[in-house]
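Before I ask anything, let me first share the structure, which is written out below as C-alpha cells.
Missing here: one protein chain of the complex. Every other protein chain is in place.
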Amino acid sequence: MTPADTSGAAARTHKGTRKGTGPRRRRVGAGGGQGVPLPLLLPALLALAFLLVPLLALLVRTPWQSMPEQLTSPVVWQALRLSLVCATAATAVSLVLGVPLAWLLARTEFPGRGLVRALVTLPLVLPPVVGGVALLMALGRNGIVGQWLDQWFGISLPFTTAGVVVAEAFVAMPFLVISVEGTLRAADRRYEEAAATLGASRFTAFRRVTLPLIAPGIAAGSVLAWARALGEFGATITFAGNFPDRTQTMPLAVYLALQSDPEAAIALSVVLLAVSIAVLAGLRDRWMTAS
Amino acid sequence: MTRPAPRTRLSRSAGAGAAVLLVLGAATACSSSADGDEAVSGSGSASGKLSGTVTVFAAASLTESFTTLGERFEKAHPGTEVTFNFGGSDSLAAGITSGAPADVFASASPKTMKIVTDAGDAAGTPATFVRNQLEIATLPGNPDSISSLKDLTDSKLKVVLCDKEVPCGAAAQTALDAAGLKLTPVSYEQDVKSALTKVRLKEADAALVYKTDVHAAGDKVEGVDFPEAAEAVNDYPIALLKDAPNAGAAEAFIAYVRSDEGQRVLADAGFLTS
Partner (left out) sequence: MTHTGKPGHDLTGDETGAPEPEGLDARLVVDHGTFRLDIALTAAPGEVVALLGPNGAGKSTALRALAGLAPLTAGHLSLDGTELDRLPPESRPVGVVFQDYLLFPHLTALDNVAFGPRCQGATKAQARATAAAWLDRMGLADHAGAKPRRLSGGQAQRVALARALATGPRLLLLDEPLAALDARTRLDVRAQLRRHLAAFEAVAVLVTHDPLDAMVLADRLVVVEHGRVVQEGTPQDIARHPRTDYIARLVGLNLYTGRAEGHTVRLDGGPTVTTTEDLTGQVFVAFPPGAVTLHSSRPTGSSARNLWRCEVAGMETHGDQIRVDLTGELPLAADLTTVAAAELELHPGAEVWATLKATQTHAYPV
C-alpha cells in the first residue's frame, strides 16, 4: 500500500530476523511465528484430547472384521438414510420457523422478550426424553393440540417419520435460533436502515439485505442444528417410537443394538460418525470459512 | 451417543454418587472409599445382630416392591440400611462385573444373571424368587374390547411392543410365536416402561408388557390376560455376590425377600410367586 506500510513491514521483518538468533525464538510455532502462551496451549490440547480420545477409543475397539457385514445390512442403510433425511428436514423446519423467530428476538421490542428468549432455549436444558413426553402431550393423538389435528385433519404425528422430524426440530431449533439471533445482533442494522430509505419494507429489507448479510451465521446455525438433529435420541424414541425404516434413526438403532450386541452398536456408531464428519467437513469448507 | 443413564433410585444419599458412577463403569475410582465405609459398619456374622448397609442392585421392574421390602427390612432390623440401585438388568450386571461393591443382585432375567455367575461374581447358586409374565395393557375401560392376543393383530389398532433386543420384547415374540400370530406394531419401544407410557398417554391402544407394570400403572391402564403368556414367563433370579461387603445382612435380606411376607408384597405388585 503506502510507502509507510512497506517500510513498517520491512522493519518488522528485520527485527524478527535479528531476534531469530536470540534465545527467545524457542516457542511453539503457530504458523505466523507468534508464540502460543503456555496457559492457553495446555488447556487447549487437553480439551482436544478430551474430545478426541473417546472417539479414538471407539475406533480402536471397532470390530473391523465385522464391518463389511454391518455395512451391507439393510437395517443399517435404512436407519442411516432415515437419519439423514430426518435431520435435513428438521433443519429445514428449523430454518423456516427459527430464522423469523431469531429476527423477532433480535429486532423487535415487546414486553417479556427476555422471558421468551429464555423459553426458546429451554429445549437445550430439557432432557430430550422429557421433551419427547412434552411433545406427546402437545402433539400426540391425545395431546392438547394433537387431538384436534387428529379429529379435523386425521393427522397423527407419533410413530411416523414426520414425528421424527418434529422431535428433532424441537431439540435442534434452539441451536439455530440462538446462533442466528447472535449473528443478527452483531450485524450492522444500518444496512436495514439504508434499505428502508430506498423504499424497502421491513420484510423486503430482511429478505434482500439482512438475510444475505447473515448467511454465514445461518449456515453455522444450520450445521449445529443438523448435527444435533442427527444425534437426537431421547425425544425421537419417546415421541416417534422405534420402527425400522419409519422412525428408527441411527441413534435408536445404536442404542437398541447396545442391549444385545455392543460390537454391532460400535460399528453403527462408527458409520454415523464417518457420515457426520464427511458432511460437516464438506459444509465447513463451503460455507463457514466465509465468515 | 445419547444413551440415557440407567434409572437409578437410591434410598440413601451416602452411596449415591458412588453407585451412579459405578453403574457407568468407573468402579475403580470409588470402590476404595465405599469399601472403607462398609468395613466400619458391616457385621458379617449371620448369628449376630445385623447392622450396616446392604447394597442391592435390582431390576427396574422391582422398584416399587423392593422399596417396600427394604423399608420393612430396616424396621425389622434396626441399625441396617438397605440401599438400592435400580436399573436395567444389563447395566447392573455390567456394573457388578466391573467391580461395583454390591451385596445382592436381583435380576429380571436368567440371562443377565448368567453374566454375573459366569464372571464368578456370585456367591452360590442364584435362586428364582419370583416370576413375571406378559399381559396386554389397554386403555382404561378397554374401549377396543381387546380380549385375546389375536385381537391385537387388528390393523386399526396401534399396538406397541418392546424391541426384540430387550427382555419384554423377546418374551412378546415368544408368546406371539406360540399363538402362531404375526403382529406389526407401530413401534418397538426401548423398554417396557416406554411401551406402557405410550398406552398411558393414549398414544397407543395397547401394549404387551409385564403384569407388574400394568399393576404399577394403577387405573391408568387396564390389563387383559391371555393364555399364551404362560409360554413366556420370565424368571427373576436373586443372588448374594461374592465380594459382598456386608454378606450377613445381605443374606438376611435375600431370605426376607423369599419369605412368605416378602412373597406377599411381590404378589401384590403383580408378580407370580410359587
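Going in written order, the chains are labelled A and B, and every chain counts its residues from 1.
By our rule, a contact is a pair of C-beta atoms (placed from the backbone, for glycine too) under 8 Å apart; a residue touches a chain by one contact, two chains touch by 3 or more.
Computed from a predicted model, the values in this text were never measured in an experiment.
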Original post:
Since one chain is left out of the picture, which of the remaining chains does it touch in the full complex?
Top reply: A
Original post:
Considering the whole complex, which of A:68, A:100 or A:212 touches the chain not shown?
Top reply: A:212
Original post:
Which residue among A:121, A:142 or A:204 touches the omitted chain?
Top reply: A:204
Original post:
On subunit A, what residues meet the omitted chain?
Top reply: 188, 190-191, 193-202, 204-205, 208-209, 212-213, 215
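Here is the rule we go by: only the chains that are shown with their structure count from here on.
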**OP:** Could you please state the distance in Å, as a whole number, between where the Cα atoms of subunit A are centred and where those of subunit B are centred?
**Re:** 38
Original post:
How about subunit B: which of its residues touch subunit A in the complex?
Top reply: 1-4, 90, 158, 160, 163, 165-166, 185-190, 194, 197-198, 201-204
**OP:** State the interface residues of subunit A toward subunit B in the complex, per the touch definition above.
**Re:** 127-129, 133, 136-137, 140-142, 158-159, 231-234, 237-238, 240-244, 247-248, 251-252, 254-261, 269
